[in-house]
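A single protein chain has been omitted; all remaining protein chains appear in their positions.
Our next item is subunit A:
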């Protein structure tokens, strides 16, 4: 760091780290306004039990969306996270061992599965197809481990997972911590710098002698790991294993990352923006539930929110906007090949 750069610093974090937060400002404001309005309008929304269930609901999506955000930053995508979450829940419920062993197995499986995705992507398979393939493989393995929803989660694992401080679940706090760690890793470390460079323009990053392969391998491994951890957070809600329970999270995590302003073209966005995005999504579900509306209105609401956010990014003319590109994000990598 040169003297100039250090003199401008007013916080322990790097200037680029703070600059990276700017795009998240819009979605943060929207989600705060939404929470305030919801709290004023809806009586049941303010109840402590509802807040608790809202936070329980947010924990898995926070984790999986943070990992997804890292992969999307590389201009890739990870469709296998949903199946990985299911796999983690069945591993937790089927292996009647101690909590420590279960967590170790889940972490190892998450890292290995993610690494497999990374190896495929590094050897030139389109990320969408690669993770589509591993999605099927993880689902198959999950079904082999546990054919039906059920199983028994070890008590010494379930107790910490379902711990609640006041009305704040432990899983929610851990999820927030996980997002923060990924954010700092992507914004402050050498790997993070390479991550944005690879996502911005892989060919340039390669010419600049950046470790492109290693960066991608780590990104996909992290996504697998966080999906597996999200599976554990999900166990805190369903108290059992289910080989299909993670399915909707593949698309939900992508939606959350994109609403958070992670550019689908790669190279832009801040992982921290995932928090308000997840809050907004969970809030919508929660309010529609409380209003007693037929539950499938949630689908329509989600789709409309996605399109509206994209349009808003476009209107703001931010280059983070997902809209600068008319065509698929993977075109760049495929075209460079």
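The rule is short, and it goes like this: a residue touches a chain if its C-beta (ideal position, glycine included) is under 8 Å from a C-beta of that chain, and two chains touch if they have at least 3 such contacts; residues count from 1.
In this section, contacts and distances are computed from a predicted model.
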item: Listed names "Ferredoxin", "Monovalent cation/H+ antiporter subunit A", "ABC transporter permease" or "Carbon-monoxide dehydrogenase large subunit", matching UniProt entry of the absent chain; value: "ABC transporter permease"
item: Chain not shown: contacting residue from A:77, A:153, A:176 or A:198; value: A:77
item: Touching the absent chain when the full complex is considered, from A:21, A:143 or A:170; value: A:143
item: Residues of subunit A (touch criterion as defined above) contacting the omitted chain; value: 77, 120, 123-126, 128-130, 132-137, 139-144, 147, 251, 254-255, 258, 264-265, 294, 296-304, 306-307, 310-311, 314, 322-331, 334-335, 337
